[in-house]
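Structure record follows, encoded as structure tokens.
Excluded from the complex is one protein chain; the other protein chains are retained at their positions.
== chain A ==
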Amino acid sequence: MSKYLIDKFLYTVDRDPDLVERYRSAPGELVAWWEAERANTVLNCMTGESSTWLRFTDDERQALIDHDHVRLFELGAHPFLTLTLFIAMFERDNKEPLEYQKAFGARLAHFDLPYPDIAT
């Protein structure tokens, strides 16, 4: 499990407008680039002082490539991070207010309490 790395992906993409657009339009390319170039960056350290061990499992990588927020929820990704980034990518397609937000919730309707554990 690399819940931390999924959260790190969502967090670092969400705060960069260019990465948000790349993730929306070319998710496979963006996820591969991010895992190769950014996954091991310690966020407040210089390059050359990176981590050496972080990588996605195949399942996690595929969920990110597929924009599969339901699977991300199941894997224990932090739901605030997922929601914020996915709103950034897809709210613009709304035909009425909150359409995407409501559909996002409806796609998770089969989850009962307790939800998947988000502790990292």
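The criterion applied here is as follows: a contact is a pair of C-beta atoms (placed from the backbone, for glycine too) under 8 Å apart; a residue touches a chain by one contact, two chains touch by 3 or more; residues count from 1.
Criterion: contacts and distances are computed from a predicted model.
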Query raised in the report: What is the protein name, per UniProt, of the chain that does not appear here: "Aspartyl/glutamyl-tRNA(Asn/Gln) amidotransferase subunit B", "Cytochrome c oxidase subunit 3", "Putative ABC transporter permease protein" or "Extradiol ring-cleavage dioxygenase"?
Result: "Extradiol ring-cleavage dioxygenase"
Query - On chain A, residues whose C-beta touches the chain left out of the figure - result: 4, 7-8, 11, 14-15, 17, 42-44, 73, 78-84, 87-88, 91, 98, 101-102, 104-106, 108-111, 113-115, 118-120
